[in-house]
Structure formats: structure tokens, C-alpha cells
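The complex appears here minus one protein chain, its other protein chains still in place.
Naming follows writing order (A and B), and every chain is counted from residue 1.
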Amino acid sequence: MTNNINSRLRKEKIAKVIMQIAGFCIIGSLFLIVGIILYKGVPYLSWDMITETPKGGFYIGKSGGILNAILGSLYLASAATLLAIIIGIPISIYLNLYIKSDSIISRSAKLMFDVLYGIPSIVYGAIAFSIMIWLGIRASLLGGILTITLLTIPIVVRTVDELIKTIPEDLKNVTKSLGATRWESSLILLKYIKTGLFTAMLLAFGRAIGDVAGVLLTTGFSDNIPKYLDEPAATLPLAIFFQLSSPIPEVQGRAYASALILTCIILIIVICTHILTSKNNKQKI
Amino acid sequence: MYSYPNIEKQQTENITSPLSTPHLQIKNLNVYIDEKHILKNINLEIPNNSITSIIGPSGCGKTTLLKTLNRLLDDSKNIQITGSVLVNGEDIYAKNAEVTHIRKKMGLLSQRPFPLPMSIFDNIAYGPRIHGEHNKKILNQIVENQLKNVGLWEEVKDRLHHYASQLSIGQQQRLCLARGLAVNPEIILGDESTSALDPISTQTIENLLVDLKKDYTIILVTHILRQARRVSDYIAFIYNGEILEFGKTEEVLLHPRNEITQQYVKGFIS
Partner (left out) sequence: MKLRLLKDFLFNKISSLLLLCSFLAISLIFIILIYKSIPLLEYQNIGSILSQSVWSPLKGNFGFLPFIMGTAWVTIISLCFAVPLCLLTSIYLVEYAPDKLRKIVLPLINTLAALPSVLYGVWGVLFIVPLMGEYIAPLFGIVSSGYSVLSGGIVLAVMIFPIMISIIVEVLHTIPKELKSASLSLGATKWETIVKVNIKKAKPGIIAAIVLAISRALGETIAVLMVCGNIPKVPQSIFDAGYPIPALIANNFGEMMSIPLYDSALMFAALLLLIIILAFNLIARVVLNKLEKNHND
């Protein structure tokens, strides 16, 4: 019996070690990704990179920067996030507070958004592109914004849905029992989850700024900073993708530096969301 | 790897003088959860081969006490336990104590029945198998005996390989009891074990427990005074994490010494 227990405990110990190794691999891959981008990108990073647009001969290694892509991405992601929030939050409120959250409409709508969330961005991109050709619109900032908006709405709807679930049932009933209309009570409840909403916004922004497949066909690429919605615009992920496929080492180096810039933007977003959520959790306890 | 106290020897001693040294002794037990003092300096000796009920208002620490007895609180967060729980003279909170073999000595019957996600047969064979019993004949025998022990054999003998979750909730609870008995525990811990059951199933379980006390030491947590009165030989009354009264059932219920116990027994505090 004692032997039996010893071998069983040994098994547990071995399992634990294997699990720790697995966890280490997963966390390690994160550090490996960020580390390699840092290691390769830092030597090529310069002030010009983020303050100048591409000059003549930029793509054969001459001077210039990727300000066009940085701004293009920021415009695109901000506009798309804003639109997605304007559309997504009302839908979410409607599904949870206006109609019963366990009604057939609400349940199937939520399932639909879950499914929409799973549609790869290349499919969105391909369809948007076909519609644009059909309507005779060329690749432009507007096309990109609309495509990315479609992509981010499901994210907003789903995160806000999760947030509304965390509102205590009592609070919902209190507002109702005071004679507030559904609209008024929604406003109060939105206030209750406002940090969460901000987190949802950041999440959507992160997804919007990082997407390539959606903008590849719809937004085009341009060396100028976009001034109008109907102009094609450069985006950061695409700039990385194009520069990386160049055979010239100097241009490839810029791709690493661009990747580093994108990584920094994403890390800033991640850190902000983390601070917000942990602050929020503390408040609630 | 671990040093084991010689259990077998102590067992035989216990059998020769069952009443002199209790299986289960709790000494200066303190439990803090999230810095809150949940159990305050508990000292208790549970008499062997009898049923001891732990009663008290909800939130007083009954269930916590029961869980500390077989170290099920180990995984909880922010918990601090001081003092000792002696099982056959061995401190289960000692540094080198080995948890699994302590738990094996104590069967647990929880509030609601939780059959493991497997067949009726496998539910009962689960424990013996884990402890190294793979002989089919012996396993069959164990399953049959334990099912008979809890009066379930006749009801389920034709569908031993059906999923356990298909049984009625009362049957499930008896199955859980049989599952616990299959690893030959010395002590049975019941955590409001009948609170999810209908009156008839409750009665069945109560009768079973009374039958079983000749072989086991039984500790029940309950908030139903009448149940404590029906089944138990001893009662411990807990209030705000302290044991205010411990004694024979009639004494505690009819002549409580402590004022709060008097009020509780009369039904003022519930």
C-alpha cells in the first residue's frame, strides 16, 4: 500500500513538472516574439521613422519614414472603433435590457454575433472588395474603415454583453422600480460598467489596428498621409508586410522597426486595459 | 519519500479499547479565511462508534470545521489554519502528513449527491481501483457489498453499467455513501447530507447512518434540530466560530448550560 501511494505521488509530481514546462513554453513564446522583434527592430529604429513620410527611393533603402502608415492606421482604427461602438453598444443594450436576455431573438442574435466574430477578416475583405468594385469605388480609407467596422462590431457586442451580465440583478431592478424608462435605466447601468466599456473600446481598437487581411484589398496603400476619406491610405501592418517581402536589407530592417512600433502600440493598449480592469475589480470588492 | 506512522498498530490498539482514545481529536484549531477568524480555538474529542452532530446557525463555521477535518480546505484561497487535528493520534496538519491517505480514512457525504461522471459500478470501484485493487472478482464483490450496505443493490443490480446520473437524487446520495464506504474509512463526515432530499430519502439515509455507527465514527453537520435529535448520540453547538456546548444529545437539547444554546434550542436563533 505504501509503495502504491509513493508511486502515485511520484506520478503527480512528474505531471506537475510537465505542466510547468508546458506553461513555460506558452509564456516563453510571448517573450520570444516580443524579444526577437525588439532585438531586430531596435537597430533600425530612428526618429525619422516616425516623423517622416516615405521620400523618393524609400523602397530601395533611401531616407524617409512610415508616418503615413502610422497615421493611416490610427485614423482607420479610431474611426472604425468609434463606429463599432456607436453601433455595437445599442445592440447590446437592446439584446439584454430591452428584450428579455433569454428570449429566442436575443439568444439567436448573440449566437449570430459569436459566429460573426469567428468569420476571418479575409472573408470580410474579399466581400467588401467585391462590393466596392461593383459600386465602382476604388480602394480607400473609407472602404477600409467600413470593413474594419464590420469586423469590430461583434467584438464590441460580445464584450459589452459580458459586461452587462456582471451587473447585479438588484441594480437592474432598483432602477426599474424607481419608474425609470428602459432608456434611463440603461444610462445608469452604462455608468456602472464604464471602465469595462473603455476596456472594450481598447480591445476593439487593438483588433482594428492590427488587422491586415481586411485592409489588404479595401484600403490600398499610399505614401501620402490621407487627407480625404476617398483616398487610399497606408496602414502599419501592411507597411510591415510589404517592406518585409523586399529583398533589400535596409528595407527589411525598416520592416522590423515598423513591427517594433506596432508592438509598442499594442503593448500600450494591453497595459492600459490591464490597469483599467484591475482597478475596476478592486473597486467592486 | 514520506515517513508514515505505523497505522496498523494503532488501529489494533483502538479496537481493543474503543472508548479510551477517540479516533478524532481536535486541538486548539483556529481557521482564518481572508483574515477573518472563522473558527476560534476549537477543542473537541469525537467519541468513537457514535454519531456526533454539529449544530448551529448558518454561517457559524459548521461546514468549515467539517472540511478542516479531511483537509479539503487546502486548496482554498487566503486560508490559514493553526492547531492540530489528530486522527488515530496522528496530526493531519503536521508538516510531513500525507493528505491522500488521511482523506481515505474519512468518507465524505456532501450536501447534494455528486456522482462521478461514470457508471454506477465505476463510481463505487473508483476508490478501490485508485488504491491499487484491479482484480475483477474482488471489485465485483466490493461493489455488491457496498450497494447492499446502503440498500441499493436490489434497485440497481440490473443496471450497474448505466450512468450514475440517471438515478433519482435519493438513490444518488446512497450511491455516494456506498462509494465512500468502499475505501474502508473509519470516519464518515456528513455535510447537511439530507438537505437536498425528500423526506422519505432523508429517512432512509438517517436509518442507514444509525446502522453504520457500529462500524464507523460519524460526524454530521446539520441545521435541522430534529434531525440531530433523531440520529445523534452527541451534539456540539457552534456559535460564531466557537464551540459553546458539547455533550450527550439529551443533555444539550433538554438541559443546555449555555444561554445562547438555550435560545437556539428553543428556536430564537436560527
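Rule of thumb we're sticking to: contacts are C-beta pairs under 8 Å (C-beta built on N, C-alpha and C of every residue); 3 or more make two chains touch, one makes a residue touch a chain.
Every value quoted in this text rests on a predicted model; they were computed, and no experiment measured them.
When the full complex is taken into account, the listed residue touching the unshown chain is B:127, out of B:22, B:61, B:127 or B:256. Screening A:121, A:152, A:175 or A:219 against the full complex identifies A:121 as the residue touching the chain left out. Residue in contact with the omitted chain (choice from A:49, A:142 or A:262): A:262. On the side of chain B, touch with the chain left out of the figure occurs at residues 70, 72, 75, 77, 100-101, 103-108, 110-112, 114, 116-118, 126-127, 130-131, 176, 179-180, 182-183, 189. Remark: the residues of chain A touching the chain excluded from display are 8-9, 11-12, 15-16, 18-20, 22-23, 25-27, 29-30, 32-33, 36-37, 40, 87, 90-91, 93-95, 98, 109, 111-116, 118-127, 129-131, 150, 153, 181-184, 186, 203, 206, 209-213, 216-217, 237, 240-241, 244, 255-256, 259, 262-263, 266-267, 269-270, 273-274.
Simple rule for what comes next: only the chains that are shown with their structure count from here on.
In whole angstrom, the spacing between the mean C-alpha positions of chain A and chain B is 52. Within the complex, the chain A residues that touch chain B are 1-2, 4-6, 8-10. Of all residues in chain B, only 1-2, 4, 98, 100-101, 130-132 touch chain A in the complex they form.
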